[in-house]
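Worksheet: the structure to be examined is printed underneath.
Removed from the display is one protein chain of the complex; every other protein chain stays in position.
The first chain written gets the first letter, and so on, giving A, B, C, D and E; residue counts start at 1 in each chain.
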Amino acid sequence: MEITTAMQSKVLIHALPYIQKYANKTVVIKYGGNAMTDAQLKNDVMNDLVLLTLVGIKVVLVHGGGPEITDLLTRMGKESRFVGGLRYTDAETAEVAQMVLAGKINKSLVSLLQQHKGKAIGLCGIDGNMFQVKKHIAQEDLGFVGDVVSVNTHPIEMALENGYIPVISTVGADEAGNIYNINADTAAAQIAAALGSENLIVMTDIKGLLRDKNDDSTLIPFVQVSEVPYLIRQGIISGGMIPKVECCVEAVRRGVKKAVIIDGRIPHSILVEIFSDEGIGTMFQ
Amino acid sequence: MEITTAMQSKVLIHALPYIQKYANKTVVIKYGGNAMTDAQLKNDVMNDLVLLTLVGIKVVLVHGGGPEITDLLTRMGKESRFVGGLRYTDAETAEVAQMVLAGKINKSLVSLLQQHKGKAIGLCGIDGNMFQVKKHIAQEDLGFVGDVVSVNTHPIEMALENGYIPVISTVGADEAGNIYNINADTAAAQIAAALGSENLIVMTDIKGLLRDKNDDSTLIPFVQVSEVPYLIRQGIISGGMIPKVECCVEAVRRGVKKAVIIDGRIPHSILVEIFSDEGIGTMFQ
Amino acid sequence: MEITTAMQSKVLIHALPYIQKYANKTVVIKYGGNAMTDAQLKNDVMNDLVLLTLVGIKVVLVHGGGPEITDLLTRMGKESRFVGGLRYTDAETAEVAQMVLAGKINKSLVSLLQQHKGKAIGLCGIDGNMFQVKKHIAQEDLGFVGDVVSVNTHPIEMALENGYIPVISTVGADEAGNIYNINADTAAAQIAAALGSENLIVMTDIKGLLRDKNDDSTLIPFVQVSEVPYLIRQGIISGGMIPKVECCVEAVRRGVKKAVIIDGRIPHSILVEIFSDEGIGTMFQ
Amino acid sequence: MEITTAMQSKVLIHALPYIQKYANKTVVIKYGGNAMTDAQLKNDVMNDLVLLTLVGIKVVLVHGGGPEITDLLTRMGKESRFVGGLRYTDAETAEVAQMVLAGKINKSLVSLLQQHKGKAIGLCGIDGNMFQVKKHIAQEDLGFVGDVVSVNTHPIEMALENGYIPVISTVGADEAGNIYNINADTAAAQIAAALGSENLIVMTDIKGLLRDKNDDSTLIPFVQVSEVPYLIRQGIISGGMIPKVECCVEAVRRGVKKAVIIDGRIPHSILVEIFSDEGIGTMFQ
Amino acid sequence: MEITTAMQSKVLIHALPYIQKYANKTVVIKYGGNAMTDAQLKNDVMNDLVLLTLVGIKVVLVHGGGPEITDLLTRMGKESRFVGGLRYTDAETAEVAQMVLAGKINKSLVSLLQQHKGKAIGLCGIDGNMFQVKKHIAQEDLGFVGDVVSVNTHPIEMALENGYIPVISTVGADEAGNIYNINADTAAAQIAAALGSENLIVMTDIKGLLRDKNDDSTLIPFVQVSEVPYLIRQGIISGGMIPKVECCVEAVRRGVKKAVIIDGRIPHSILVEIFSDEGIGTMFQ
Partner (left out) sequence: MEITTAMQSKVLIHALPYIQKYANKTVVIKYGGNAMTDAQLKNDVMNDLVLLTLVGIKVVLVHGGGPEITDLLTRMGKESRFVGGLRYTDAETAEVAQMVLAGKINKSLVSLLQQHKGKAIGLCGIDGNMFQVKKHIAQEDLGFVGDVVSVNTHPIEMALENGYIPVISTVGADEAGNIYNINADTAAAQIAAALGSENLIVMTDIKGLLRDKNDDSTLIPFVQVSEVPYLIRQGIISGGMIPKVECCVEAVRRGVKKAVIIDGRIPHSILVEIFSDEGIGTMFQ
């Protein structure tokens, strides 16, 4: 594919105002799915994040890691148990989550960003009392599953002001020192809101919100948060999409300029989302 | 022409490091030729300059204006006389040059940049004692044609630090207050050197330096300044190209990272020159 | 004339508090008339302005230049036409005004200040969008004669903060880029008001406001702006004095501490006006 | 035990100059042994560290965690193997060390400090490229055991300047992203040297350096680093003390004012060491 | 008296939070009585004040000096006369007070602090217009006895910010330049209030406020300022204690956190007062 001078100038003329718009703005990225397991996509994402910082965007990376928790529990001969889609988390499981998320995945992402010439710092909700946590209340007791009551943004801002990408594991502690595992989508939305970030980008393994789940050509590019209840009643937003969309709604309601669900399987989807007119995936505003 | 997501990401991945590289750097542009007379090109250039400032590049615009001086002299019933390619400049001609360059062209460019949402300030070599000038000595007396002895960059830096594009007319005064007309290519090179600018871009009406003047496909994209004497002896650099090339050599010798002669007839040539791997025209380094 | 130690100390004891009072204050001077055409007076004024800056006063110089516009038009074979005292300004005349004011007079004043060891920068209403301009509406169409709607003081303040005397031509552009010629008295008053300046000094070729036009001994040294309508009705303020007085009234109404019409024919009139108890000319407050 | 006013004033008069001496100085504490396993001692240490920060001392906490690594390996059904006192570290063991040190112990210490009203941030050698690491070369291949080549202090200083106690796990990565386990005593000495810290305090389970290993009353309170080779030849420094002493020597040689081996079994040993004339344990200088 | 490690750590653990609490806080000390005449106590006080500054406390020392005024008057052959406990102060006596307080005692205290390695500056109420003074009105005319109307804290704050202990004589002048002698207790209270100081410490020659004047074991350690009228009516606060207590009440009412009357005869009473839980003497809050 040949790229002509005219094409270059056209892309640049469209991109430059976005670059200026995002300069010194904060973008929170919830990282997960294929983009976190496929080696090539993973490298592309790290590369894109470093590029974003090069043009002055403040990037915050929030990650999950369910499959790897299951894996270590298995290696320790312990079975994973799920209740209504959520992992039942006894004290030993919470400790394993802490080790896998804050010890393994977090520091390995920091290392990978640095291999791509970025600067990064790995933090979790415990560091600098970042998350105030309380036990998540559900119909059935889920053990040490936590909700974020509020976010102390100081440790994140300190990292950003010093030129680091903060990489955040969603593990937290209550005042008595009990460790809790926390849903990463929800935590990312709360971090985005607390930071007054410009943008929340949730990476998934789907095209975006589809009018017909089986037809990628029915992508809904833009949703007003006020339309969401109607779309849920219509069944267009359903199942596992509901909590993801609710995170987006929550973020926008609390001042984030836009929240987007994008398809992490498309190479460089973050870059195109930020620097083009159309964007990709579904944007909530 | 359809631009795909993959093409967008490819252009951006190449452009972003250049954007970062040029952030807070100074680029001096010698503006002239068709790009200054063709209305569409003129608007494109103004647009591109404003875009450059959006991503943090400090743009300095240096302009000439020979044809318009001739024009006003004609309207005043005075003939233009040239000696060895240089205008013979008596006191009245110097005054006309001052009026046309610093009064008409300069302020009209400032106005045009502002119509494109830019911020600009028009200055000439007299303002803030920007140019120290002495009479240009040639075989034949040329009257009030001046050479820049040194450049006081303070007024230019003041404008840049306050977010303005300085638009500079190359008119100067000596200590006795005599007004001199100064060659704009040479002055641009000296401004670029004195500012320690990253880049000097000279806009012309040719493709660049050609190995065969009549064949655009023989463009020489890159020249080491040490090769220049050889290329002159070979006749590849000749005629009107010699002074333009010598400006580039002078700028590079005094610390400018690269000096480029580009084809101002190509739309958005400045943008593509700055934000792509290949560049266009001929680069001196 | 022998000046004794006692006389020196008396002058200084009176002057020092004024020097302190004006330190870091802004004074706008409308420059014109004999003081701008007589070579000795011109040098005296430039010298005085530089002295003012030496003791920390921020000087802004606003100039006109009607006679020189007429002169260039004549040299171009074009007749000047006046309507109710104001120059009819077609597009060509506007361009000539721009060249003469912003190109010739402005830069020559900058050069002259610098010959007196001052630091100066020449600007016009176009630079940095200093003047927002609209067409002046009169009984008869005057062409490109403009009114200043508002003044963006940033370019002026930038120059002052960097130690330059801003020399300002009263040429402006509207949003479409049309050039307008603007009355310098009015513009000076609006600049003074927008800067919150301490003082507006209008240099004229008369003694000040006289109770009897033909008797210099009837000078009125002080006028309350509220008395002006009465003085107009009485015929004491009449003819060409009316617009000048109205500028002073406008400036005082918008917060300038005092506005003074002084006799530019008296050597060093600015100095004596600022640094003595009595002042000279007529002060409006 | 009654403490009288006279005793209070005596302790304070001795302590206050130390408090002043250490204000804004950095103290690196290598934490380990009983003080890390006994619950009461652990709480006392955390309390003392927070007190130190209250009087303006910059505290850096470096911890090990060998027993807990062994414990998790055992739970995963994997045996620990030691070669010449050092753990043989295959890739799986390195990953376990990373999880236990940077995930579990580190974040739990952060949480504990915060329960004592301190502010803390957990980091490891990977964060912000803190450690440049290369494979440790020994007679026998030890796998992923690393040496710190140099310390980038920026992440530590960022934490200190923002009022946090940096809690540091001695895990690092090389440029290819391989994870290494690093000896905590050595790393603490290198951190102390790189920070130009005032003091390195190594907590152990012994009284200090004893002239007769079996007689606590033969404690050597002060050793000049130049005497160390002699003491090794004499057999007074022997066995496991040699590497600990060598860390102290290295720190002092590189500019740390004093390095101390203290008995972590004595409650509040850090406080008394810093704020009294005598100190406790053995000081190297 | 042997001080054990456990005792040291106990004293420090109690003292450190106070040290942190007082860091950068201002403490005003009214100095007088035995602590100012007994050579050993005087040296102890100077030593303690310097120690306080070492840990970041801003110390302001206000002193009196009645006995030395009487002494100089006697040497000059002039008798002292007292009216209702206050010295009758004619112009000559005021001048003597000025010389003794601001010339002798003040500068000698500055010298003594500096012999203890402190930094000090001696000021009086005249310097920098620190005190606005008016004549004290009593039943009988007391001559040049003054009341402080308000305190300009700038000279004191200048000294503190530059690391000096301001030593203040309570002499002042009215606008006509008349010199007044001012009660030091009252002035100290007003200085403490104007500075928004944390603490006012009044040194006396008694144990504190006693329920039974003849029994030191009846010390009242803590008084709420609202209880004071009741205690006066009960006769528990009486005689010379009334004005001292009223100063404390005034200081607390105007925002000083606590005011304390301490026994200056106890060595290091200031140190123990500030750095222990119990305090000594009587605290008003």
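By definition in this document, contacts are C-beta pairs under 8 Å (C-beta built on N, C-alpha and C of every residue); 3 or more make two chains touch, one makes a residue touch a chain.
The structure displayed is predicted, hence computed values, not measured ones.
Asker: Given that one chain is not shown, what are the shown chains it touches?
Answerer: C, E
Asker: From the list C:86, C:220 or C:271, which touches the chain that is not on show?
Answerer: Hidden-chain contact among the options goes to C:271.
Asker: Looking at E:171, E:187 or E:223, which makes contact with the chain not pictured?
Answerer: From the options E:171, E:187 or E:223, the contact with the absent chain belongs to E:171.
Asker: In the full complex, which residues of chain E touch the absent chain?
Answerer: 72, 75-77, 95, 98-104, 106-108, 110-112, 114-115, 119-124, 126-129, 154-155, 158-159, 162, 164, 171, 173, 175-177, 179
Asker: Residues on chain C that touch the omitted chain in the whole complex?
Answerer: Counting over the whole complex, chain C touches the hidden chain at residues 1, 3, 5-13, 15-17, 19-20, 23, 47, 51, 54-56, 266-268, 271-272, 275-276, 280.
By definition in this document, only the chains that are shown with their structure count from here on.
Asker: Given the pairs A-B, D-E or B-C, which one repeats the contacts seen at A-D for over half of the pairs?
Answerer: Overlap exceeds half of the contact pairs only for B-C.
Asker: In terms of CA centres, which chain lies closest to the overall middle?
Answerer: So the chain sitting closest to the middle is A.
Asker: Chain B to chain D: how many Å between their CA centres?
Answerer: Here chain B and chain D have centroids separated by 61 Å.
Asker: Using mean CA coordinates as chain centres, what's the chain D-chain E distance in Å?
Answerer: Centre separation, chain D to chain E: 47 Å.
Asker: How many angstrom lie between the CA centroids of chain B and chain C, rounded to a whole number?
Answerer: 36
Asker: Provide the list of chain D residues touching at least two other chains, using ranges where the numbers run on.
Answerer: Residues: none.
Asker: For this structure, give each pair of chains that are touching.
Answerer: Applying the touch rule to all chain pairs gives A-B, A-D, B-C, D-E.
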